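One protein chain omitted, others in place.
Let's turn to subunit A:
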């Protein structure tokens, strides 16, 4: 009887001892180095359905940190990466942010993938003066709150819709546009921004309709579109519905250009729509980096180090971390080669106005948005992913 009770007790004691000894050896290992440790945290989804992109962001940042390691070592700092998994979940993101805040060797964060996670987490960063450079958060609220520590290198949502509209009206010469949105914050926000800009440019909006996420039959909306005889359809939403809309529109004989936002930037769009995907355009904040020599070298380095091909977001992870490190280096120099405060790092990062990255030039405005952020327009010429980049649109 007693022995039976003792067995779990023993196992717990052994477990605790093991954990303690593990921690002890860890701290001993860290303490043996003379250099001051500086950590850069990444917060991206490393598990779950978005892990592919989250992992790409992390690996990009890791590569940037490795590239800069030697330069920091010269100044007596040991640069390290501290990856966190936000699981694309706001609760987890905030919990991780607390952990990051309590680790005083962390001077900056590269993250997140999802705006919904970035917004609450950045509140925690801001309270602790930790600078965040976001590679992928496009929601307007991310920087519109005016937090001094929050920066991003990608474009904003309210720029993507208008950029798409400019392309549709000016380049594709669309005069009658039918807009469909999926009733989500993302989809309807994008569609509204597109509609307003297109109307301003003189196009006629012949319909503005919503669909329900999760359904598969959109022929009702499509037959309405057919009746209006538009020369372009815009869809604000994600590929699961968008792919089907493209397909069903083609089935009803609408062979006009269809356009969407970055939610359609997925190989699944091609899978779902099949051959119908031809003549489909989408705008996205991520450019094709392999077009430049610099980008090609990055892709090769990435492949050599991690054994994986780059994802479209890898270069943005790299650039975010590089900008952050540039700011950090400036802050160190300003502080006479000594470890700067978190606040000083945040100021130094915000002060960057002209940084040449792989995917994009970076210069932050007073809100932390990137002045050089671009929107890229892609087109599917054949039923294969990735699509062809046909245009890039700069903010200014």
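For this structure, a couple of remarks:
Here, contacts are C-beta pairs under 8 Å (C-beta built on N, C-alpha and C of every residue); 3 or more make two chains touch, one makes a residue touch a chain; residues count from 1.
Following the convention adopted for this analysis, contacts and distances are computed from a predicted model.
Entry comment: the absent subunit's protein name, as recorded by UniProt, is "Branched-chain amino acid ABC transporter permease", drawn from "Branched-chain amino acid ABC transporter permease", "Succinate dehydrogenase iron-sulfur subunit", "Phenylacetate-CoA oxygenase subunit PaaI" or "Ferritin". In the complete complex, the residue from A:271, A:292, A:309 or A:381 that touches the missing chain is A:271. Contact with the undisplayed chain is limited, among A:247, A:294 or A:367, to A:247. Within the full complex, the residue among A:214, A:307 or A:336 touching the omitted chain is A:214.
Listed for subunit A, the residues touching the missing chain in the whole complex are 183, 207-212, 214-221, 223-224, 226-227, 240, 243-244, 247, 251-253, 268, 271-272, 274.
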